[in-house]
Every structure is written in C-alpha cells, then in structure tokens.
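With one protein chain withheld, the remaining protein chains of the complex are depicted in position.
So, subunit A:
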Amino acid sequence: MPEQLLFASEVFLNGLMAGVLYALVALGFVLIYKASGIFNFSQGVMALFAALTLVGIMEGRVPFSHVINATFDTEIHHFGWHVPAFAAILITMGVMVILAYCVQRFIFRHLVGQEPIILFMATIGLAYFLEGVGDLMWGSDIKKLDVGLPQGINTWIDETTFDAFGYGFFIDNLDIYASIIAALLVIVLVLFAQYTKQGRAMRAVADDHQAALSVGISLNFIWIMVWSVAGFVALVAGIMWGTKSGVQFSLSLIALKALPVLMLGGFTSIPGAIVGGLIIGVGEKLFEFAIGPMVGGATENWFAYVLALIFLVFRPQGLFGEKIIERV
C-alpha cells in the first residue's frame, strides 16, 4: 500500500476515536433534550464538575478547603487518605444524583411550562454556577486524573501493522478503551430507553406531559432520573477527557464541540449522537490531513461548525432526528 494511503487510514482511525469522545458528550445533551425539551448548556460543565469531584475524592482532598481555611484560619487540604478509583467513581455518581435532584428541585420544578428559551437561559446560569462551585470545592489548579486506564501507544497494533504494511499505526490505548466503554454505554442506554418501564416512561414524558401524568407517570421522578443518567454520561466523558488532557476548565468547552455533532445527528436521537460524533471526528481529521496544508492548517477549529451549517440548510432535523410530521 502506498505510504499516503496508510497515513490516511491511520488518520481515519484516530478520527473515529476522537469522534467517540465527541459522541459521549453529545449523548448527555440528547438524553435531557429528549426527556424534557431542555437544551442543557451545562452538560460540558457537568463533565468538568464530575471529573473534578472524582479527582478530589480519589486524592482525599477536603471540599471547600479554601473557604474553610479562610474562614476558620486553618490549614487543612487533605484528609490524608486515597480512595481507590472504583469506589471514588461510585461516590462521584452519588454526587451526580444529588446534583440531579437539586437541579430539578430548585430550578426546573419552578420553570415547568416555560418557553424553551427560558429553560435554555436557566441552563446557562446553571453552567456558570456549577463552574464556580467546582472551583470553590476543589480549587482551580489543573489536576491529573488517573483511574487506571492504560495510556500511550498500543504496541500490539503498532507492531502488527508494521509487520503487515511496513508502517506502524499510532493508536492510543486510552482511545481504544474510550471507544469500547462508549459503545457499551450506548447499547445500555438504548436498551434502557426501548425495553424498560422507566425507559418507556422517559419517552412518554418526552412526548406529552399531560398524557404521561394521566397514565400515572411522575414527571418529577423521570426528570431527576434523566438528569442523573446525564450526570453519569458526563462522568464517563469527564473521565475520558480528564485522563487525556488533565482536569481543567477547558474541559467544559468540549460542550461546544458537541453542538455540531447534535446538528448532524439530530437532537433527539441516541444513535444519531454516535454517528454524528464519528462523522465529525473522522471528517475534521481527514480534512486537516488532506486540505489543511493547502490553507495553512488549523482547520479542526472550524470544520465541524461549517459541516453543521451545511446540514442545517439541507437537513435541519439532522440525520436521525424525528421528522416533524404535521397533519393538516
């Protein structure tokens, strides 16, 4: 095989892996949007918050230590213990469920029946609030997250491809694991939505509030459940991105990358979020590889948005979005 083609395939594979991570973030958006019609701008910050909490718990940091020290003139920072990754993930999940409850109880319960734009504004508020709370709780320094996922070049793939083609593919172990975990997550979520009582109730709530109430579904419970699931997805995304590039503020900006993914895949489709993420991931890597050098590079910054724009013109509901059927 020619060198150029091999290189392109490697770029393609890496694009797929990056796409999986985009899809992971987009998934959180889709879940909440499907069940409550809220476009949750804070999904990215939720991922950051989850990752911060996870690191904090694992390292045994004292939450709000800055505030405590400033108020009581003490010098505490660490409990002095280390929590194993698995236990810390469970505890963090608990925190995300509490967060889901609070979001529902203190914000969205009071906004039922409001215009979508008002709900959207509320999530922007939530995003900034959560960012502040995250900083206050765990400090704003860049943290290293290591839950034991292997990182670095996968030597088996490198050697195998080198033996076969005379050119070793560089694939990061973390990306491989991220893809597997994301795939599992999607399968579980789809099964949950399609085949369980709660999943059916979730789809019912998404469709018609009144009708859902009339068959005995508690809207409040479903919304707390959906925010919890979105919190869980945020946690998984936070772990992946946090392991890759450290837990820091910029983590919350991955939410912006999820937007074009959603426009491509459709705001209401779980498989759409996945396919959209893959297309964007592969698209931007290949574009950078093929066209980038001609236009001076850095196409990854804008390619996804331009692609989304084109989609908006030709297929506004996205690839898998529900087509709006209006009987006249």
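Convention: a contact is a pair of C-beta atoms (placed from the backbone, for glycine too) under 8 Å apart; a residue touches a chain by one contact, two chains touch by 3 or more; residues count from 1.
The rule is short, and it goes like this: contacts and distances are computed from a predicted model.
Visitor: The hidden chain: which UniProt name fits, "Amino acid/amide ABC transporter ATP-binding protein 1, HAAT family", "Vanillate monooxygenase", "Anti-sigma regulatory factor" or "Phenylacetate-CoA oxygenase subunit PaaJ"?
Guide: "Amino acid/amide ABC transporter ATP-binding protein 1, HAAT family"
Visitor: Which candidate, A:N69, A:Q198 or A:Q317, sits in contact with the chain we can't see?
Guide: A:Q198
Visitor: So which of A:S140, A:S218 or A:N301 would be touching the chain we can't see?
Guide: A:S218
Visitor: What does the interface between subunit A and the hidden chain look like in terms of residue numbers?
Guide: Output for subunit A: 188, 191-192, 195-201, 203-204, 206-208, 210-219, 225, 322, 325, 327.
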